[in-house]
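Here you go, one structure.
Omission of a single protein chain aside, the complex is shown with its protein chains in their original locations.
As written, the chain order gives the labels A, B, C and D, with residue 1 at the start of each chain.
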Amino acid sequence: MKKYISRKIFMYLLTFFVAISINWLIPRMMPGDPILNLISKLSRQATNNARLYAELNQKFGMDKPLFSQYLLYLKNLTQGDLGQSIIFYPKTVAAIVSKALPYSLTLTIPAILLSFLVGNYLGALAARKKMLDNTVLPFWYVLTATPYLWLSMLLAWLLGSKLNLFPISGAYSFSRLPSATLSFVLDYLHHWVLPFASIFFVQLGGWAIGMRNLIIYELDADYSKYLRALGAPDKLVRRYAYRNARLPQITGLAVQLGVVVVGAITTEVVFGYPGIGLILAQAILGQDYFVVQGAFLMVVLCVLGANFFIDIAYIFIDPRVRHSMIGD
Amino acid sequence: MQRSKRFILLALAALLLTLPLAATAEKETDFGRKDTVYVTGGMWSIPTSFNPITWSVPAGLRGLTYESLLTYDALSDQLKPWLAKSAVWQADGKTLRVTLNPGTTWSDGSPLTAEDVAFTFTYGAWSNPFAGYLETANVIDDRTCDLVFSDPAYHSINLNLYIWPIIPQKIWSQIPAEEATDFEPSLEQSIGSGPYVIEGYDQDRVVYQRDDDWWGIKGLERSFPAKRVVYIKSMANNVAMAMLSQGRELDMANNYVSGLPAFTANNPALHTYYKGAPYNLPDNIVFLMPNHTKKPFNDTAFRRALAFAINTDDIVEIAYENMIVKPENSLGLLPHPGWAAYNNDDIAKNLGYSFNQDEASRLLDAAGYRDTDGDGLREYPDGSALSFKVSVPYGWTDWMDALRIITDNFREVGLDARPDFPDEGRYQNEMVKGEFDMLLNNWGAYRSSSPFSLYQFLFSTYTPVGEDEWTGNFGRYDNETLRNLVQEFNRIPMDKTQESNAIVRQIQTVHMQDMPYIPLWINGMWFVANTNTWTNWPGEVGSTNQNYPSLWTDKLQIGGLWMLSEIKLK
Amino acid sequence: MLQVEGLSKTYNKSSRARVRAVNNVSFSVEKGQIVSLIGESGSGKSTIGNMVLQLTKPSSGRILFGNQDITRQRSRSSLKEYYRKVQGVFQDPFSTFNPIFRVDRVFAILHREFFPNEAAEAWQQRVEAALLSVGLTPAAVCGAYCHQLSGGQLQRILIARALLLEAELLVADEIISMLDASTRIDVLNLLGEMRERGLSMMFVTHDLSLGYYISDRVIILYKGVMVESGNTQTVFSDPQHPYSRSLLEAVPRLDVRWDELPPRPASRHEAAMFNPDCDKGSPRMEQIGEDHWIAVRDCLPGTEL
Amino acid sequence: MSVEVENLKFYYRTRKGSVKALDDVSFSIADGEILGIAGESGCGKSTLSNGLIHVCPPMELAGGSVRLDGKNLPLDKPDEMNTYRFRNLSIIPQYALNAMNPTVKIGRYVQDLMQSRGIDYSAIEKLFADRLRFVRLPEGIQKRYPIELSGGMKQRVVMVISTLLNPSLLLCDEITSALDVSTQKVVSALVAAFRDEKIVKSVSFVTHDVPVLYQIADRILIMYAGQVAEAGPTEEIIHAAKHPYTQALVAAMPEMASTYRQKKHASIPGKPPALLDPPEGCRFKERCPYRMPCCDERPQKRLVGNGHEVYCWKEDL
Partner (left out) sequence: MRLKDNDILHYALRNRKLRIGLAIIAFFMLVMLAGPLFARWEARERAGLYPSAPPNSTNWMGTTKMKEDIFSQFIFGTQSTFLIGFLAGCIGTTIGLSIGFFAGYVGGWFDELLMMLTNILLVIPSIALLIILAAYLPYRGVQIQSVIIGCTAWPWVARAVRSQTLSLKQRGFVSLARISGVSPLRIIFEDIAPNMLSYVVMVFILQFGGAILYAVALDFIGLGPTRGISLGLMMQEAFQNNALQVGYWWWFIPSGLSITLIVSGLFFLNTGLDEVFNPKLRDQ
């Protein structure tokens, strides 16, 4: 088991390393000069631009040969230094990203987990009756085929501006500053509902379909046949099938984590929700190397972390996996 | 087991919800609706540094918290006292005597003195607007300071008198000048002199709280009705519109809102400066900038033909849904009292242009740009293919729409022009390096106390290709006479308009004859307010609040501050 | 003709756990001889078959065919040369044929790969002759898909394929285990006929009665190790290794019931016997009679387990 | 007689029509008897086991009845059958190695199963442990997952679970075919031991492996193409078969008595008929060396000895 875990850790570290290298490499392979970009924003006020260009170039290490830039990048990373933002200068990327991260997490994690639970439950529920299955299935398909942003816009329009039920911008009222009070939490939740719902519902469809397909397979498996042969009622057969069908779904959860990022980015843009997605979108349009990299890094880190967590959790959830490791 | 697992997951979700709270204050805040004015439009990014002398200041900081010496009434073209009672040029023409209002204090209660003024204008090098031509700053007494210039650039200096914030010496003297722009003052260090102090901020907002001990209550006999001003980061267009119509958490927006005419018609609570078209006051001019280092843009006849080919009315009517004014003539000046003295209509009439595609075709034909291969598109006189692109940054939707109209116009006169929407980074990069074909830009062409700012933007510099151009002559139009004229303009005192107009006439003559940059349309000062909570917003009629309605950075000083002090609770 | 010397195969199940599928196996197949590899699942018998067919690379040891070590030469031309002489038939006839093609595609491939210069008609005639000689009607099988034919027919097609190549050695890997009782004997008999035509065979099976029925020599394998080998009659009538003995006793027979089996005299070589459960040391075959060998251990008692 | 099967028919409904997998089969199993059912693939022997335990689409009951301990089984009503399954008749399935839920511990599995059947687990816990010991499984197996057991152990666990409620009839469906010779012997012997210990009253042991039946069955039923060909005491079926098919089948079995060089076994030419549209009359007639005109009619059951039935028109049996 130790062996297995250390192997996993190694793989994840390697993946992380590759990710950060890609992260470093891509912008440097592309045309354009981010420092210039920065200065041109500055030119409306300052006078001595050429000097400033040299100064910033040095500061961002752009004047060094590529390889030492890379080493510098890695060295800075180990110190948690992700560089300095250009469009949000002089804020550090670490500060910007760490401020935005909690918002993204509290939006996406509950959306994924709850859609996972509810979707699985509904999928299993629908799979038991042909009639129900046939009527509900198209609904799941349409949900999962809906672009996150389209649903976000519809929800914002209908529940937000037409019915005036939920606020449609920000993470909490503009009339507030964050505080650890109940009324603030309620306000926060009130703002959270719509962005959450738009991710939740799209995800829900996918989980329900996945669960439905798996349940149909599991109900056809030998162990289900045996249970029926022993006269076990349908309830037990289904319960066992559900229990096993959940396991591949958990692996799917790891994959979905990467996918849900899409939902998070577009949803955050629509609702002006101050998470990583919004930062990323802004940084892209402003061609802010460092923030794009920092946001990417954060997303990768979260997805890798969650994947790792699921990998490890899987050992405890699935005896088959655990058993296959005893030989190690 | 199933149930327990579900419980764990729910608990996890609940736990995560509390995460963002951990890092924040313990005291509950809920601003009363009637105490607060919510505004958006001027803040384009998350609040970064509360350092007033950097370029990326959060909107409102300069104006609400840090004050300039004077303000400028952009509607009536008058410099008005603010921190300074007056700023008067002395007889030598090189010394500017600044006299502070009595009782000016910092928000911590300490007095704001002439020392601070002197410090502000002598501190640092590239964070100082007068660096290079301010000789000394002599503190005469507690209230008086003489700024002595080696080369009095009257118009530039005038501009900065109402823009540049006075900073507290006691804080900034601790910061080495070369680190000035890196300095991030904490909220405790953010000691300004203005009517509001920063109460707090988050990713998408900055909250300013009224300073009830503000010196100006007595010193300027002026007060601000709103206990708080909440600046909200610019939001998606549709969100802004929805929030404006609800008026629940948004009172005023200073951003371009597509579809506004249709929307205001159905929402009586919405208020714009003009009731109908053009809805908004003019604020800045957008220029079409050809790259003079490239063929065929180095051909004056060609540039003039382009000017005739563009249907600016279409831009106003379609791209902007009549939300902006149409230009009076082709000089490219704002219809603004501060510039009125320079609106030399005769030059425009004799030398300028108007939409006339026949004339454009005639000019092109005459210059030899004819369709020789019969494909409907013109070629160079030597028969080689002619095509070019015109760029605006991706995502600037109103500009993108306008550009589509422009390139369509060009095609209508047989020119193979393509709209190009690079992202902002590439746009700027190509602009600064002079690698574009044509682009649209408006950076220095904003409402100011003198059209000098416009001509400085367009004509004051020349940088050959290979070096980076920062000021505004991105097309590398090389005309030394013109450059000298602009400098000359700057050296004529503000009040000698006749003398300066003689120079401006020369500039305009060259501009219209040579047409290095083509003025296209006049962007509006986007402004729309909801009157459910706050009323008496600036408006053409029926409002006592006759002030320039803008809360953009550096526009508080030309009207925004005055506007805020004159709105009323419903 | 075929000599296998010290053949071993180790699989890496994971980075640390290794499975010795085949452990130091040596034997030879003479011309016109059927040698049976007999063992239960996990005995490594199919792995040996695959290694002889060069479908699996041995970890160590040599496979000599006509005095050439074929494990050393991996070039495509030499491989092809080898496959002209050594051919195989596999366990599941239905998976040996690609379900989306007609069964006679296997002949077309032979034509393309081995006899590209032969005229189409001449080739077709040879194919039909080969099919006839394995008891199939060419018209009935050519053009059919594999799911339209019986398992017995399919296996015969594969044997016909080996005939077309004029192969010298046939590796028959459990070729009748998936056939019906009424037809499997046919295929078995066909193997007997082929032997008479001079074809040598490695017959891999788990079914002792089949091995007894058809082969000249048997090799009994347990966990990748040869435990006993020799002349079929000798080994079956007088098994010495405890494993072969228990195996033989477990075979369901039609003449005598399990509980009525006469007791066998005790093994004469018990003390020296190699215990395959011991993973120390490698087994060595020792001759105990005329063409009768059993595995003995090199490692001393007490050093193992 | 604990089991009486009369004119039982199971058809598979397909797009092209009904496949008559089991067509009019009658037999009985006496108390304490192991009935071996043999035949080639497609003869209907597995359909018989599966149909008795659970008729589900596309399989359907096309006629006939089954009496177990004197009571008619409601084969056409799957829900009512539930009360009989496990208690009165049980099955060791062909797929015994995959029959357990891989993610449930064995003890837990039995507990869930009992609970779902309304049986108090605590009452049966000791019996379960005893039975596990009886089949020589080590202690503590209840706390393990199926994946942790070897193939033979899983097989034995399934055998114990299937017989836990002492059913009258135990259906063994090809339980030895996937096993190695040595395990085959153990498993078959265990089935006999269950019968000997009166854990089960009677056994239907379905296999294609005739020699295994010779070892443990009391009587053997030979099936061909969905129908019974011959049934009788083991010794007679193996060594004195009357039906031409039985004779040919036994003759085709290689055995440890002779080799190819000594005695060439013969196969049965031809192949079984398609059951979608089986021929009229005797279904073996196409392959039968003794074919007569009357074979076009269905042969009647003939008693040729004590409990020895043959379905054949041949006179000199």
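FYI, a contact is a pair of C-beta atoms (placed from the backbone, for glycine too) under 8 Å apart; a residue touches a chain by one contact, two chains touch by 3 or more.
Keep in mind that what you see is a predicted model, and the values were worked out from it rather than measured.
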item: Full-complex contact with the absent chain, from C:100, C:120 or C:266; value: C:100
item: Option from C:51, C:110 or C:188 whose C-beta touches the chain left out; value: C:110
item: Option touching the unshown chain, where C:39, C:61 or C:88 are the choices; value: C:88
item: Residue, one of B:426, B:511 or B:555, that touches the chain absent here; value: B:426
item: Positions on subunit A where the hidden chain makes contact; value: 11-12, 14-15, 18-19, 22-23, 26-27, 29-32, 130, 134, 137-138, 141-142, 144-150, 153-154, 157, 161, 209, 213, 216-217, 220, 254-255, 257-259, 261-262, 265-266, 269-270, 280-281, 284-285, 287, 292-293, 295-296, 299-300, 303-304, 307
item: Residue numbers in subunit B that touch the chain omitted from display; value: 236-238, 241-242, 245, 257-259, 262-263, 318-319, 321, 394-395, 397, 401, 404-405, 408, 418-423, 426
item: Contact footprint on subunit C, counting only the chain that is left out; value: 50, 53-55, 76, 79-80, 83, 86-88, 90-93, 95-100, 106, 109-110, 113-114, 145, 158
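In this text, only the chains that are shown with their structure count from here on.
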item: Each chain counted as touching subunit B and subunit D at once; value: A
item: Comparison of A-D and C-D by number of C-beta pairs in contact, larger one; value: C-D
item: Between subunit B and subunit C, centroid-to-centroid distance (C-alpha), Å; value: 88
item: Euclidean distance of C-alpha centroids - subunit A vs subunit B, Å; value: 37
item: Subunit B partner contacts - residues on subunit A that touch it in the complex; value: 31-34, 36-37, 39-53, 85, 87-91, 96, 99-100, 102-103, 105-106, 109-110, 113-114, 117, 153, 156-157, 160-161, 164, 167-171, 173-181, 183-185, 188-189, 192, 269-272, 274, 278-279, 282, 284-287
item: For the subunit D and subunit C complex, residues of the former touching the latter; value: 40-41, 180-182, 184-185, 188-189, 208-212, 214-215, 238, 248-250, 252-261, 264-268, 271
item: Of all residues in subunit D, those that touch subunit A in their complex; value: 53-54, 56, 81-87, 90-91, 93, 95, 98-104, 112-113, 116-117, 145, 147-148, 158, 161-162
